[in-house]
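What follows is part of the complex, with its chains left where they were.
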Amino acid sequence: MAFRVMSINSLKQATLLGELLARSFSTGPKNIGFVGLGNMGHAMASNLISKGHKLHVFDISADAKDALKAKGATTYDNVSELSKASDFVVTMLPNNDIVANTYDSILAGGINTSTFFIDSSTIDPNVAKAVQQKVKAAGATFVDAPVSGGVPGAKNATLTFMVGGTADEYETVKGILEGMGKKITHCGGYGMGQAAKVCNNMMLGISMCGLAECMNLAIRLGLDPKVFADIINASTGRSWASEINNPVPGVIPTAPAANSYAGGFATGLITKDLGIASAVATTTNTPIPLGALTHQIYRTLMAKGLANKDFSVVYDFIKNDKA
Amino acid sequence: MAFRVMSINSLKQATLLGELLARSFSTGPKNIGFVGLGNMGHAMASNLISKGHKLHVFDISADAKDALKAKGATTYDNVSELSKASDFVVTMLPNNDIVANTYDSILAGGINTSTFFIDSSTIDPNVAKAVQQKVKAAGATFVDAPVSGGVPGAKNATLTFMVGGTADEYETVKGILEGMGKKITHCGGYGMGQAAKVCNNMMLGISMCGLAECMNLAIRLGLDPKVFADIINASTGRSWASEINNPVPGVIPTAPAANSYAGGFATGLITKDLGIASAVATTTNTPIPLGALTHQIYRTLMAKGLANKDFSVVYDFIKNDKA
C-alpha cells in the first residue's frame, strides 16, 4: 500500500519525531510490557523475548504469567507498575470493556509520559479513540494496532498489524511490531487500525457466507466442487475465501474444511468482529444489509454450538441434508 | 483448472469422437449460423468472420442482420433454413423463453443431424438441459456455453466460455469458441456451463454489494478509501471486485465508478443472473440468504432507474447522504 509522506509541520513535531526515531531505532533491547497472555499474547510476547527485548508481563491467570516467566519475562500483579517499567506496553485483550478497564487501572496508578502504549486487541474504533484521549491527557502516547493472522501468525511472527495513529507514531512502533509480524500497515489516525480491521473482517465474513451458498448451490445443480472452485478462482467470483479457505471439504487439502473445520478463524471470533461492525454501523447510521445478515447467520451458528469451529463451517450448516 | 481425462467407452463413441475431431480440426473454414445479433452477438459473429468462417445470421432486427451482411454474412428470415446451412449454430439470446422458442422453431423446420448447436445465452440450467434433450431427440448435438467478459470481451475475442457437455463435445466446440474467446472451460455435463455461470455471478453480486457496504462503512468511520482499498486487497477481504472494480469513485481510475458508473456490467444483467440463481435455488431447495438479499438490493436499484449503470453503482445507492 501507498503510505503517506510524513509532513513535519513544526519544530515541536520535528523534535518529537527525533525523539521517537531515536527511541525506535536505538540498537539496544527495549523494556516492553505485555498485558494479556492468551494464545495470541503468549506467542507474541515470546517472539519479542526472542528478539532480545526485556518483557514485563501481566495476565489475570497466574499460569499464563508463569509460562512467560519460564521464558525470561518479569511478572507483575499490577498493570500500573508494569507500565512504569516499560518503554512500550502492548495490550492484547478480549473486548471493549476489558481494554477500557485495563487502561483505567494503568492510568489510575500513574504513568511515565515517555511510555508508548500499543493496543493490539480487536475493539470498537470509538473505544480505541476514547482510550487514546485518556492516555494523551495523561501525557503519554497510544496507538491502536489490531492484528490479523491468528494464532499461526502470532507463533510465526507473520501477523499483519493495522496501525491507527500519526505517521510519526507509526514509524516509532513499526520496529517493535516487526518483532511480532511481517506486515505493518498505517491505516490513518487514532481508531483507524480498528476501523480497517472491522471493515476488512466484515467483508471476509460476507465473502465466506456467500461462497458457502454458491458452492452449495453449484454442487446441488450438479457441478463438481473442485471444478467449480477452479472456475470461480479464475473468474469474477474469486476472493481470498475461495482461493485459500474454500469451505467444502476436500477442495483445498490444507483448509480447515478438510479437517472437520478445526483450526483456522473461529466462528466465535468472526461473530465478535461482526458485532463490532454492527455497533459502529449503528453509531454512524451506515446501512450494512449483507454485513448484518452475515452477523445473524454466524450468530445462529453460535446458537448451534459451532463457536469454536473455523468460520467456513457455515457451508456445513447451510448445505441441505434433508430436502 | 483440471479437466477430466476423456473416457472412450465404446466403438460408437470413438467413431463419433473421430467425426467430431475431424470436423473441428479440419483446416478449411466452417459454415457457422449465428442467431441473436445484439451488442454481444454482433461482435462475436464479426470475430468469427475475421477468423475466416462463413457466417449465416438471423436476428429479429433487420438492421442487426444488415450490419453483419455488410461484413460478408448471409442473412436469413428463418432459423430453420439457417441451421440447415450450418455446421455449427451459435445462439446468443436474451432469456429462457426466447431460447426455448428459437430451438422449437429450428427443430420444427427439420435439422441436419450433423449440425452442432452452441447456446451462449445466459439461461436457467434446467432450460439448457431441456433444449439439449430436444436437440438430441432430433439427432443433433447441443451444448450450453455461456460467456463472461461482456461487450469488451466480445469485441476483443477475450470472452470466457463455460461449456456444459461431454468431454468430446467440449473438444469439438473448443476450436470454434476460441475464435470468439480466450478461455474455454469445461464445466461438466449439459447445463453445467449455465450452472457455473449463475453460481459465479451470484458470488460476484454478493462480493460487490458486500464491498460497497464495507467501503462505505470504512469511509464513514474515517478511513481514506484508497488506503482502505489497499489494505483490503492485501488482506482476507480481497476479491475480484475489490481488486478490479472498486465501487468508490476515484479508487481505481479505470473502474466504472470513475466514470459515473458507465460501461461495465449492467445492474440489469446482474439482476437477471440473480433471478436465475433464485429460480434454481427454489427448484433445488437450496438456501441462499445472501444471494437472495443481494438480488433484492439490485432489484431495488432497478426500481430506482439504475438498470443501465455498472453494478458497482450499489455503492452510490447505499452511501449516506442525509444521515
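General observations
A and B label the chains in the order they appear, each numbered from 1.
Basically, contacts are C-beta pairs under 8 Å (C-beta built on N, C-alpha and C of every residue); 3 or more make two chains touch, one makes a residue touch a chain.
Quantities reported herein were computed from a predicted structural model and do not represent experimental measurements.
Because all chains derive from one sequence, the complete complex can be expressed as a copy number, which is 4 in this file against the 2 shown.
Quick note on the criterion: only the chains that are shown with their structure count from here on.
Centre to centre, using the average C-alpha position, subunit A and subunit B are separated by 40 Å.
If you check the complex, the residues on subunit B that touch subunit A are 1-2, 125, 148, 160, 162, 183, 185, 187-189, 191-192, 195-196, 198-204, 206-207, 209-211, 213-218, 220-224, 226-228, 230-232, 234-242, 244, 277, 280-281, 284-291, 293-294, 297, 318, 320, 323.
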